[in-house]
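Missing here: one protein chain of the complex. Every other protein chain is in place.
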Amino acid sequence: MTRQKYSIFSLLRNAVSRNENWQQAWRSPAPRKKYDALIVGGGGHGLATAYYLAKEHGMRNVAVLEKGWIGGGNTGRNTTIVRSNYLWTEAALLYEKSLKLWEGLSRDLNYNVMFSQRGVYNLGHSLQDMRDIERRVGANRLDGIDAEVVTPEQIKAAIPMINTSPRVRYPILGASLQRRGGVARHDAVAWGFARAADALGVDIIQQCEVTGIYRDHGRVTGVETRRGRIEADRVGVVVAGHASVLAGMAGLRLPLESHPLQAYVSEPLKPVLDTVVMSGAVHGYISQSDKGELVIGAGIDAYNGYGQRGSFHTIEHAMQAIIELFPAFSRVRMLRQWGGIVDVSPDACPIIGKTPVQGLYFNCGWGTGGFKATPGSGWAFAHTIARDEPHDLNAPFSLERFTTGALIDEHGAAAVAH
Amino acid sequence: MQPDRLSTGGRIDRSLPLTFRFNGRTCQGYAGDTLASALLANGIRVVGRSFKYHRPRGIMAIGADEPNAIVQLGTGAATIPGLRATEVELYDGLVATTARGWPGLKFDLLSVNEFFSPLLSAGFYYKTFMAPGFLWRWYEHGFRHASGLGISPRETDPDSYEHYNAHCDVLVAGGGPAGLMAALAAAKSGARVIIADEQGEMGGSLLSDGATLNGNPAGVWLGKALDELQRCPEVIILPRSTVSGYYDHNFLTILERCRDHPNQRDAEGVRQRLWRVRAGRVILAQGSHERPLVFPDNDRPGVMLASALSGYIRRYGVCPGRRAVIFANNDGAYLTALDLVQVGASVSAIIDCREYGAGAVAEPLREAGVDIYQGYIVTGASGRNGVRSVQVVPVSADAGAVKSGRKIIHCDLLAISGGWNPAVHLHSQAGGRIHWDDVRSCFIPGAPRQDHVSVGACNGSFSLDACLEEGKQAGQEAARACGFEPAPFSTPEVGRERPGEAHPLQPLWRVPLPRSPRRHPKQFIDYQNDTTVADVYQAVQEGYRNVEHVKRYTALGFGTDQGKLGNINGMAVLAECLGKPVAEVGTTTFRPPYTAVSFGACAGAAVGDLYDPVRKTALHDWHEAAGAEFEVVGQWLRPWYYPRAGEGLDEAVARECLAARRSLAIMDASTLGKIEVQGPDAATFLERIYTHNIARIETGRCAYGIMLGEDGMVMDDGVMARLGGQHYYLTTTTGGAARVLGWLEQWLQTEWPELKVYLTSVTERWSTIALVGPDSRKLLQGMESDIDFNREDFPFMSVRSGSLAGFATRIFRVSFSGELAYEINVESDFAPALWQTLMAAGQQYGITPYGTESMHVLRAEKGFIIVGQDTDGSVTPLDLGLTWLLSRDKDYLGKRSLARPDCRRPDRKQLVGLLCEEGPEALPEGAQLVEQPGGEPPVAKLGHVTSSYYSACLGHPIALALVSAGRARKDDVIHAALRNGRCVRARIVSPVFHDPEGERQRA
Amino acid sequence: MLLINCPWCGPRDESEFGYGGEADIARPANPDALTDEEWADYLFMRKNPRGLHREQWVHEHGCRRWFVLERDTVTYEITDAT
Partner (left out) sequence: MTRKESGNVPDQMQRQHALASFLNGNSVPDSGTSGMRLEVRPHYGYLNLRGDPDDERFLQAVQQKLGHSLPGVPNTFTSADHTVFWLGPDEWLLSTALGREKEIAGQLAKNLAGHCYSLVDVTGGQLLIRLSGEHVRGVLAKGCTLDLHPRIFKVGQCAQTTLAKTSMLIALIDDTPTFDIVLRRSFAEYAARWLQHSTRI
């Protein structure tokens, strides 16, 4: 089957035929008995992994097993902030790899993921915030990542709605700015990877929950699913909030806790905010989607939760933060709120690599900030699965670091996690 | 003036005319109108433009399900974007505009989009604009400006908001017949009841129902019921209050609109109040939403839900048309025809898809000469800015296929009814499942997950008798469950004046058409997002089959009505495409809020001044009067420096530091956390917490200590003192105070409950005044005191209690500056008096107050760390060179972690001093350190500058830094990579710059 | 917003409490005797179950007592408090 190419011409051609001839973006095949590799979890990371396995490593006899609908996990419920200005080089290089992939992703996938490099501001509200910003921006520049420190005046010029008055509770003293950062259309990322992976022969199997992991003498041999047993001697698990559940199936425990993380959108407005604004101190993240809603992230709920919903006071706090930064948004209305399940690791960094079970790989722990990593994470994880060893980029993100103490502490520099 | 206002009828007050403006046009309405009813009365048909195709749109509904009539209310700072005209109560002087349509609503240039509509099919934007990449910015600009329903205010909100925490036994959501009966039944038991209804007037469907209760019009019973409720002291009646969210553990939010409505617009008080309710039991009586029928060009202005039309006629005395056609699949819509006939409008035809037609309700209409087309459907509507005619055709008995025999019927109003969807929103938010009910053809609530029950139309009980009875039962049961005994009372008798005996509804979601739906004019499902039947078909064809995918790919239900109007039709069309029953397709997830809630209401009072507590020390007024600049440290405000005339930060700090080093300076250190530890096991406990040996510390002595997290990282530091045999006193960092106390309590209570130790916070009890400098002892010795300040009697690192100038104090001879210094603790009420006494007495020594900046400089000159500045959660005591603080003889929290291989690596970052080799400028704090300038990214980083100041005492800048293997690299020259690309040379030195022997502090 | 039953003060809003994660993780008696793996297991590895979870809470703004309760991490229903 040749894949229909999306372009203005395909739109025109299909318009003429009343849009009756569009191909399926991906097939819905029945699962086969055996694959060379199985990817558990049809979020952005899982689909990207399958895509790069096929594209970069020629592994095409691959299936992605998704318990619900692809993109229905955190991929479909995040605030879509993309940036790579992380503090520690290990993290920065991984996220920067991802950002580079983002920059060509729409064309690579032939699916417009609406990656919009509108800039990301991380506000500083205290002298210590400003030290941390200086430190992080300096590190970013040495790592080859674009980063600037901007003054309140520059912030005000770029974001007229923001309150830079020095007479507020937490005045804005400055910000870091990554101009190459921005947002992308979350759903399109899942769908674009799915379509591109499918075109390379990957089977995307939805409504197929994995309920068990088969092992034999310390090697993985396949999985049990709601649609029967499927064999494979390589299984990559990328299930975000459910990582501990899957680990349990293989007799492992992970250094993770799953928490609700909430977000909400306003009703759609005419353009008022042209960049992404994040503030760790007052705890609010905001951007405006192309459809016009303000997309706002709240803080994480304290308790463990798999409910895809959190407590209302968390939303209240996020509202207060947003009004503190943007007093004019007080009359804007919240249209919808929701939650995701984020898998938080002790150092706020992911775990990507091998496990004590041969052939079983885990990619998890992205917590509140893995959307931006989707292409890079898939790329590195595909390498790890195909070669049975991590790429240099993800080698530092092994499970062993928790034993040896080589944590990559992104909490450290008060860097905002998203 | 109001061409479509009926001469009589309705609940409006015709004696109170109101003037308002809509898109620049001046109109009139009456008190009791909504903006929607007034617009209709004024003959205004086009009230909006659609999202994608910019088609003219009219009012479809009468409540929260309205997708089209979205207006911007007011102007300037008080403007409100995105309101539904159906929910805006009219007031005099109201100004409304629509955000869409340029140059105007009737003629909108972007309606050319419709010409391109085949190009704009579902998800078209995912398929193009990909190359060249840099153009996306431009496309995006276009997209962004084409979308958006409202315009955000640009100025600070002039209004205020508040939260209100309420508790009740029974919360009733919805004040229709079912809800009112439930509230009455519960209230009669004495239970605490809250009943909320989103509308301006309580009553729900009773406000427009033609039924009689106990022989009177429904309104009479309604009035009595409300009266009765009002008289119950434990009942709270909340009109204009939407139950917006149903969260866990029976926590619900209600948005009360206090000053958005006419009567109270100019009154003082909050604009909106968010009720945060914890309810014992919840009774959901939200009613139901009528479903549209989907057919080609079903979005013509003038197409309206049948119940909405009845509502406009009966409640507002408005009939927005002269010649109506009714299109329905059920008996209920016939009542609308009756309403029309009653007010003298002509009903051109009733199009009923059911071959068997309606029951008794059809009789009076037949008698009135209304044409009833049984087994017919509407397959088109003409009239761009208002419906002019409809096209009808006969259908097969199962309503699944069209037959020949097309007719055109002229009309200026088309009322449609496809049945009813129970409002299961709150039930679902609460975690309740919903089930498809084949008999009633709708989703109804299944088993509740929390303590709630659905009654009336939102439970699928569509007859008034059933609503009343269910409400009553539920109210009584709820009261009982909360421990109250309900008093008996009778359910009102529903009159039978109106014909009953209904024929069953025939499910019809979209009309069958001769060809594929994509080959007919657009059939809209989601009006606001312009989602059509063709879009759903295309989505399925492209593989987006799950209902959630269809929602996201086509934007079905993504609009501001959240699919209240069309979603179920959408699900059914999807089911049809997939060849599955609707039940299997299911719905998308219902999420809060039920209708939009302003950010301001969610935030409540916690904005501006009250956003977050400002904590001030007891000495704050003095600092302020002294002209201090303040630094925000967590919630605290601390004096940062005290500029004198003409001084900036640098000059002031230099002066303050020199005073501390040369003579006498004074600082407010009250924000330090302070904890008393008492009990026979106090020492044992502290041994496990601190890294150093506690046992060795004698009564009256102090020690510097650090505590680690179990991961071995430095968590906090401070001075600890032994005040007695079993009595210790600890200080923590300002930011760490609460965390440390919590941490200690946690270990005590959860891990070592056998230890007899008690902790008490005294942070607020004591204010701390640091007296610093070579003259400090002289000053104290000159003051009235029972404490001996002699060097021998009060040595460094000891503590004394006694009176000083008449004040009871606890004085610690500790030093965070490296100078001879005393930290005087005094009861906070006396702090200002003691401070002033010290200031006066210190005059002779030139006593100089100093702030946090000078404190930082002084301690940096000594190489003392600040946890959180020189450490960041990834720094061990070994890294800081604090090995001397680590006991080998005991276990303590975090000790084991220090033995892990990566905590032992020689190349870990270690605390060192840095001297800039180039010029007198201080290195920027946070600057990264590298071996050599230049190099290809990623450049290896050695560490970073954690603290950096100009040292007036030394006459040059100094810095502290964390540098890889730094301690072994004394005197090496490395480079600080500045942001401007410059690299400056810096030499690694000892972190102790001043008085390395510590003679001054011990002086 | 959860309603948490403090064993001392009775039911109070979640906002009065602090969360302490998985309960019943005993600090090893002799940490020095543990391997790095065993120590890491104590420090970081968590059950993180989807379903019933025994967890610690502290009534931070109330009586400041720590207590353990069992809660379903999917329904958030609190099944037992001790």
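The first chain written gets the first letter, and so on, giving A, B and C; residue counts start at 1 in each chain.
The definition used in the following text is that a residue touches a chain if its C-beta (ideal position, glycine included) is under 8 Å from a C-beta of that chain, and two chains touch if they have at least 3 such contacts.
Note that the structure is a prediction, hence the values are computed from the model and not measured.
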- When the whole complex is taken into account, which chains on show are touched by the absent chain? B, C
- Task: With the full complex in mind, choose from B:Arg45, B:Arg84, B:Arg144 or B:Arg276 the residue touching the hidden chain.
- Result: B:Arg276
- Specify the residue from the set B:Pro680, B:Pro795 or B:Gly846 that touches the hidden chain. B:Pro680
- Message: Given that one chain is not shown, which residue among B:Leu578, B:Val614 or B:Ala703 touches it?
- Response: B:Val614
- Message: For a quick check of understanding: of B:Lys127, B:Arg192, B:His452 or B:Arg800, which residue touches the chain that isn't displayed?
- Response: B:Arg192
- Message: Considering the whole complex, not just the chains shown, which residues of chain B touch the missing one?
- Response: 160, 162-167, 192, 268-270, 276, 278, 604-606, 609-610, 612-618, 621, 636, 676, 678-680, 756, 758, 760, 762-766, 781, 784-786, 788-790, 802-803, 805-808, 827-833
- chain C residues touching the chain left out here are 8-10, 12-13, 15-16, 61-65
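Please note the rule applied: only the chains that are shown with their structure count from here on.
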- Taking each chain's centre as the mean of its CA atoms, chain A sits from chain C at a distance in Å of 28
- Message: Centroid from C-alpha atoms only, then distance chain A to chain B, rounded to Å. What do you get?
- Response: 22
- Note on the structure: So chain C residues touching two or more other chains come to 1-2, 18, 36, 39, 43, 75-76
- Task: Could you list the positions in chain B whose residues touch two or more of the other chains?
- Result: 247-248, 251, 276, 711, 897, 900-901
- Interfacial residue positions of chain B with respect to chain A in the complex: 77-82, 99, 118-119, 121, 124-131, 133, 136-137, 140, 143-145, 147-157, 159, 161, 163, 245, 247-248, 251, 253, 276, 516, 518-519, 534, 538, 541-546, 548-549, 552-553, 560, 562, 589, 591-593, 596-600, 602-604, 606-609, 611-612, 614, 631-633, 711-712, 868-869, 872-874, 897, 900-903, 924-928, 930, 936-939, 941, 944, 946, 977-979
- Please give the residue numbers of chain B that touch chain C in the complex, ascending. 247-251, 276, 278, 431, 449, 710-711, 742, 745-746, 749-751, 891, 895-897, 899-901
- Message: Under the definition above, what is the set of chain A residues touching chain B in their complex?
- Response: 6-8, 10-12, 14-16, 18-20, 22-28, 68-69, 71-72, 76, 89, 92-93, 103-104, 106-107, 110-117, 125-128, 130-139, 141-145, 148-149, 161, 168-171, 185, 187-188, 191-192, 206, 266-272, 288, 290-292, 309, 311-312, 315-316, 319-320, 322-324, 327-338, 346, 401, 403-407, 409, 411-414
